[in-house]
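See below for the structure under consideration.
Note that one protein chain is taken out, while the other chains of the complex remain in position.
Chain nomenclature is as follows: A, B and C, assigned in order of appearance, with residue numbering initiated at 1 for each chain independently.
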């Protein structure tokens, strides 16, 4: 067997599964390998559902994954094109052993990716991903004899089932809200608009034609890509704007004035909402999110716990998961009472429901959530210098005056006694050191940013000289 | 066999097939009878495709029609939910012997209807409808022995095929046009927006969630129902607004200023366009359409022929159909070079294509088509007095001064030497006499309307006294 | 509304649902009425699955039933072509509210029928059938408003699921049994042969091509129709012959010598088998079955209860159903531990399993079950004389010498102290009085038959004179 050597920095799995260019990373060969690796991990038995978004390379990867799973002794179900939350929902609902979603989420159209889900509909945790990665890199696949290969089937209509279940949870609206939904030419095109319409909204749809070339706008629902959508929301007098990425796992909100809502504010909103609805409990978030979440959670009677980036869902694997009210990280909202997956469609419905009940405008929903100024930037740093630089950074940072507490889960984060904080970490996939700052005031933010900036530059320089 | 007596005025087939309330007219029993009648007409052999729009009663009627056709010895293909033009397209493409579309087009949601199509995709002509009607009213259905009943199948995916064929005809756009498409919560929801997007438009979709309750707006795309859509087109700065009815056979246009386009002007536009594209020939229209069509056609080198209301497609049954460039009547545009059915989706694409090529605004496309003022009104008249009244009306009208020519195809229409005209006819379905006037100027229109009004009132009064 | 008058003797529902000629009884109109009646009974809400056998008229009735259910506000699922036991299985498994199977079972090909199943997969009991019959005869259907009509769907693949569940229950065979399966050109063609093959049998298939014309042999698996199959079983040296009817709810067995097995003996076999497997309990059977069942059941530690013809399943509606080990009647075997429906496919598998475990030949399996001689005959009797004749018959019969006990559930059955018995009853559907005798010896049978024959003739004569 051929052994491929991969440098540490070229790891297959990133913060959200495997993702990259279909030209040289996410190829049909990698799909075959991932399928064989998962088959090996599942002891060459059981059932796996495979679905995809509408990217031009998605059907190809889906078919190849199905082939690889069957070759690995797994019964494989083709779920066709659907949204990522629905694939996760489908794995749990149908009693399958795992699921694979072919999507690169909000990446450019020339990329694609594959994301794995457990039988509960939870994204694979780091241990599971690491096992797959090792099996793939070492081509250690358990072979299956000719008479133990899997059977191929089609998944039942998961989208219909999902819509029914979700509508069962929601109340019919008491107001006729006008909502703009921007589907990013992705899988939500016949989903979020339909559900909101059934709930009673007047829906105006943008980019609601599935097209893997993303002709409407880039798939990432960030402020830059949504400038025009924001203007549109305001111009048509909508009560709310909702924007997705290509596979329906990201939610961006635009208020009645066409203003793009800070993502951390959205997370804080959900934390407060779910603590109110489901009672006191724990809010899991990542080390790079705002302390506005802590502020809101504490005043709502909850507690906050922080994890590494992209891995809040790993907390749902533990025994104490019953007390978790929300896992939230940048662009991911998991309400465990609904399901163990990030679900932007569900989240959109919850916001609309809350807006209807509030009787006010959408921006009023977020009042009471402070808007602390933030800054994010990075410095180039060769991989081999990262550790040395980080050691110095950590030493200096933790001994700063006014540091209240320190977290070293992923890089180093220091929280100051005034509620401001700095996080400095090395990038897992690129030759960079990243800096995140939040201050209680613009002046304080400027001070922290200047301090961090100087520290990182100096530390990289020192590491360079020492090397 | 049970014989049902129906008064003449309660005829089953109107100007567009059978249509009416599902409560007491378009019931599952009528569906069974229509299917048995069509089976009888087709000599209890051959293949029929059945499709429907998304009305809440459509699946019911579709299933029952399938049952009745099978009972009548016909192989029946279920085409599921689709647009009316696609059902017609599908009948022609697949070599079926006939098709039935379950739809009440733009009627309110509590209505439904059934429209029959020949193997060429042409709506049934009056002779065919009359035969069906007689068979139904007299319950004269040929029974089929147990071993000659039909086989049930599913039609292939006609929508995909239609989209491919239509896109093959269209050029990719050279401008990125912003188009608002209002789908009336009907069958075009994943069709017109998708095709226009593939052509290169930026599409904003309204009422693009299929819903037989028509929550967005009433299904008829008339100026009243589209007031808000017109305002919307203007507010978002769209280049063009397109509005359909519930089953995709009606097209309304809104210009860049949010102005609703007169339907006769749209017909005149298509007459000119197709004469230009396909060469000189005949334009078939109905007696109730504007003389602006004649004006435009003549100056484009074509000739105009007029038929009874709702029956322009009957001209495509004749041997000289090769010279027909367009059949057009209020809300129906048939380009025989594309197909023998009214097709609002195709028409929408043609307008967008023309707009792209013109390099100007959409309102500029219609320049050169005169906008003669029109008026339509009616007077109540019991059925038994209609004929007497009409005799008098006809006598007076045809002897008016300045009458250039007279048509008695359906009521009486007189064309005056200045291009103005009056049409007076009895309603086929209601106890009314209807009047249509068009003047070359507002003053002339007022004069004609006054004259007609007096004449009709006097004639009904005289008929009453004589009775 | 039209009211149809039906004489009592022309009742719609017989011993197994509605059945009759498609020419003048089981028409598309009756299908529509049954669907509307069931909708009314289900309060115009819920879900119903509709399936059919391969009769030439089955697709027609299935489609019309679907239409009628939708019109009645029911969500209707089309299950296509399948075996009757699988329809029943599917209703229970999928959580539907009821099911309708289109089949005339073993009737000639020009007949068809419709059988209704409850949410547990149990055939409708007499009370339910009577309600449907009244609603149909009086056309008392609750109308449903346009916006409450049902949604049409397709049932999941019930046959695959059924095969999986059944195979899970069975052990792989330890011998390679050669089995002839005669599928009567019906729905079992890809079912019993496949399951037995998967269990490890060598299968020889006869009439295993689905064909509603029954070209191979008449659909009823009686000794006359199976003469050739019996000869075939012997000539190919098979261990066992299995024959079905057209829809898979009847099972006939042929032993290794090509002998057709008495149906009552088969019932007794199952009674003994299930008492052995599942422990002591009650065996429900009908008044026309052999006392060999009682003999076997008692010696196996069970008790026998008798019901009217065709209605043993009604006992599964009662609270004490947990103690029922088997409902069996001529041609119907219900093992409540598997499901509440007669299931000839399951029964075939159980016989094969038992044969495998026995290590002997199949005829040895039935040893110990006595083979009391039986006779069945009838006398013509006009409907209006039936009651008078039966009164006399009952009086005479019950006062016979040696009568041990009397049952008047359906006609009159007297059991004599030597174990012999006579049952005399009026036919529910034809102008006949029917006689069933069983004697412990051929001589005793002759005596009973003579006695009954004389009694019935005399009683009809007396009734005639009195009238």
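Observations
One rule holds in what follows: contacts are C-beta pairs under 8 Å (C-beta built on N, C-alpha and C of every residue); 3 or more make two chains touch, one makes a residue touch a chain.
It should be emphasised that the depicted structure is a prediction, and the values quoted were computed from it without experimental measurement.
The chain not displayed here makes contact, within the full complex, with A, C.
Of B:156, B:402 or B:442, it is B:156 that touches the chain left out of the display. Touch with the chain omitted from the figure is made, among A:125, A:149, A:304 or A:462, by A:149. The residue touching the chain not shown here, chosen from A:70, A:163 or A:179, is A:70. Interface with the hidden chain, as seen from subunit A, comprises residues 2, 21-23, 27-29, 31-32, 55-57, 59-68, 70-71, 76, 109-110, 112, 143, 145-152, 212-213. Listed here are the subunit C residues that touch the chain not shown: 185, 190, 193-194, 197-198, 200, 202-206, 208-211, 215-216, 232, 235-237.
Everything that follows uses one rule, which is that only the chains that are shown with their structure count from here on.
Arrangement of the chains shown, judged by which pairs touch: a linear chain-to-chain path with two open ends.
Superposing the C-alpha atoms of subunit B onto those of subunit C requires a rotation of 180 degrees, given to the nearest 5. If each chain is reduced to the centroid of its CA atoms, subunit B and subunit C end up 54 Å from each other. With each centre defined as the average position of its C-alpha atoms, the distance from subunit A to subunit B rounds to 49 Å. Among the residues of subunit C, none is found touching two or more other chains.
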